[in-house]
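Only one protein chain is missing from this complex, and each of the others stays in its spot.
For reference, chains read A and B in written order, and residue numbers begin at 1 within each chain.
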Amino acid sequence: MSLADFAAELPLVDHHVHGAFREPLSRAEFEVALNEGSPGPVPAGTTQFDSQLGFAVRRWCAPLLGLPAHAPADDYWDRRAGLDAMEVAERLLPAAGVDHWLVDTGYAAEKLLSPEELAVAAGGAAHRIVRLEALAESLAGSLAGQETGAAAYPDAYRDLLRTEARDAVGVKTVVAYRAGLDLDWSPPEPAAVREAAARWLAAAGPQPRLTDPVLLRFGVHCAVELGLPLQIHTGLGDRDLDLRRVDPLLLLDLLRQPAVARVPVMLLHCYPYHRAAGYLAQAFPNVHCDVGLAVNQVGARAPAVVAESMELAPFAKLLYSSDAFGPPELHVLGAVLWRRATASVAQSWVSAGDWSEPDARRVIAMIGRENALRAYRL
Amino acid sequence: MSLADFAAELPLVDHHVHGAFREPLSRAEFEVALNEGSPGPVPAGTTQFDSQLGFAVRRWCAPLLGLPAHAPADDYWDRRAGLDAMEVAERLLPAAGVDHWLVDTGYAAEKLLSPEELAVAAGGAAHRIVRLEALAESLAGSLAGQETGAAAYPDAYRDLLRTEARDAVGVKTVVAYRAGLDLDWSPPEPAAVREAAARWLAAAGPQPRLTDPVLLRFGVHCAVELGLPLQIHTGLGDRDLDLRRVDPLLLLDLLRQPAVARVPVMLLHCYPYHRAAGYLAQAFPNVHCDVGLAVNQVGARAPAVVAESMELAPFAKLLYSSDAFGPPELHVLGAVLWRRATASVAQSWVSAGDWSEPDARRVIAMIGRENALRAYRL
Partner (left out) sequence: MSLADFAAELPLVDHHVHGAFREPLSRAEFEVALNEGSPGPVPAGTTQFDSQLGFAVRRWCAPLLGLPAHAPADDYWDRRAGLDAMEVAERLLPAAGVDHWLVDTGYAAEKLLSPEELAVAAGGAAHRIVRLEALAESLAGSLAGQETGAAAYPDAYRDLLRTEARDAVGVKTVVAYRAGLDLDWSPPEPAAVREAAARWLAAAGPQPRLTDPVLLRFGVHCAVELGLPLQIHTGLGDRDLDLRRVDPLLLLDLLRQPAVARVPVMLLHCYPYHRAAGYLAQAFPNVHCDVGLAVNQVGARAPAVVAESMELAPFAKLLYSSDAFGPPELHVLGAVLWRRATASVAQSWVSAGDWSEPDARRVIAMIGRENALRAYRL
């Protein structure tokens, strides 16, 4: 069996993913959903189909909807618009070949299939990842009216996290979006947490958004106490984020803490800092990384990005994820592009005489599946 | 027709370029002109011909002067030295195959062919790009002696810009060289502008150089009011510049301003931050980018740099430029290297089954020509 076939047939663990849309989209909404960076709209006279991701949709998803590969964008859209959201999901999702989905349920959950629904449509098992900031925000609703809310915040947060984590296999932080990663990463003092909670609860509206650095750090350190794998958003995302402030190297002072060294840390996305992430994965025994989201966004360039991620990181520390959110095209493309990219990169090393073919197979299985099974104890 | 032939025959828009030298050069001057980074001299015992750009000159320009490809550096120099500057220009420039030259006239204009002269020698039409800082400096000469010069500065600058812009298709800022891009990017208050103008005019000598951050920002915001496409130097340049302070990500606070969102922004050069530039082009509907100058400087590595620039940026947001300045070798090499690089990269994606060949053709035409025609309304 060729490496390409081996990679194509390997059941994957998608260790960081969101649900698929449960409702139909307009074409404008679909195009915006293909552009990670911008909330839209797509500029007049252009189409987001004219991008690496758009080309990948036409190449790999069109056949799954019964169209030829590279079908024109209008044809693709017409066919897709003739199906309801669940039909789209059911045609596309199984082609991902994923048998464990680790789903972040903390963002826009009402628009998305639940983990269980995703698993039914896609095949495979669903697992939950708790988003730390979403917990804080749900707590703010219940504590905001209470006189002793701020004093109660630390214990209430810990309790809520413990409860939610019971059914979860990991936690995730989006501090990158909320304050950047250039924080004082020391555990905050209890009094500082109470003061920050008082300020936040006093100001919180009906849909509170946590951006206070003290409470963000508090959440991360509570998660570290819990001991579950900690996913950290780093690198690219939408333009709410300052890309200069989400370099994973900014986590150095966090990673150097002995308590943090005891939990698996998963650096997500990382692009364009994936080489730096590989350095951290080499330097810290508990640090792992992926190039999820990036592999989808760069389409035909996925082999280059995957190859760069395989420089310094020990092979036991690399993971697969799609970071798909919304259109199920993203759930399947993540897998298709990663399989092709990893196989072609490994094949090039085998052909050059640098790697043996059995080693290549073994590494593909580690990254696509086995490392995640081990790190998340699935 | 192969992709290589298609790219070779496409008439290009070179959206950022300078004039060609009008006077002959010594060999030492020529070698320095091949090295973007250093004002020279080339170190003893070495030659700037021994660089990617030098090899590209010998490979692609030697045949245009009647020599074999890869002719030795001495042969190349001897042949070139036997021609006058206009003969060199007339032999080389037409081989660029450019039919619209967008010429920055704000630097060392006296040594260079004017846009019109360039167009005559090269073929194609010339258009002007106004350099914001050069306008301020010309104004300083006329206002410096006047008692009310500082008070008059804001209106006088706006008037001058409006007048100069009448014959221009865009404006350009080199704030990267003058203060770095790590500025407070808010529009300065009128009083602050007058105070800064007073300080600058009082200190200005006969050849004033604008480095005051308030006046630099003022110029940029005046240009934004005007509505023309705004070119911004980012990334590599000579050693006057601090490469750490010219990362296009430093423009985030400028790009987030609603007024700025209404004008096309062109990030120039970008290397080694071209991936970050692609992210901005994805995240902001009005942001475009190129890898001009870099493509020339890296020679045989142009395919790698072009490929990296085609990761996140939507294909409607990428542009071609040479950023040639001085030796007409640079005007033609920019085009030759970009055509070869883009065709070879696109061909690799077609061969791997990721792109269709018609799509590849369409994208090459967008980047080499059509995006610029649309964005600059040529």
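Rule of thumb we're sticking to: a contact is a pair of C-beta atoms (placed from the backbone, for glycine too) under 8 Å apart; a residue touches a chain by one contact, two chains touch by 3 or more.
Please read all numbers here as calculations on a predicted model, not as lab measurements.
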Next item on the list: Specify the residue from the set A:Ser114, A:Gln257 or A:Gln282 that touches the hidden chain.
Entry: A:Gln282
Item checked: Which residue of B:Gly45, B:Gly145 or B:Pro258 touches the chain not shown here -> B:Gly45
Item checked: Sites on subunit A contacted by the missing partner chain, in the whole complex -> 247, 249-250, 252, 256, 275-276, 279-280, 282-286, 307-308, 310-317, 349, 352-356, 359, 363, 366, 374
Notebook entry, point to check: Contacts of subunit B with the missing chain: which residues?
Noted result: 35-38, 40-43, 45-48, 50-52, 55-56, 59, 69-70, 236, 238-239, 242-244, 271-272, 297-301, 304-305, 344
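The rule is simple: only the chains that are shown with their structure count from here on.
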Margin query: For subunit A versus subunit B, what separation do you get between their C-alpha means, in angstrom?
Written below: 37
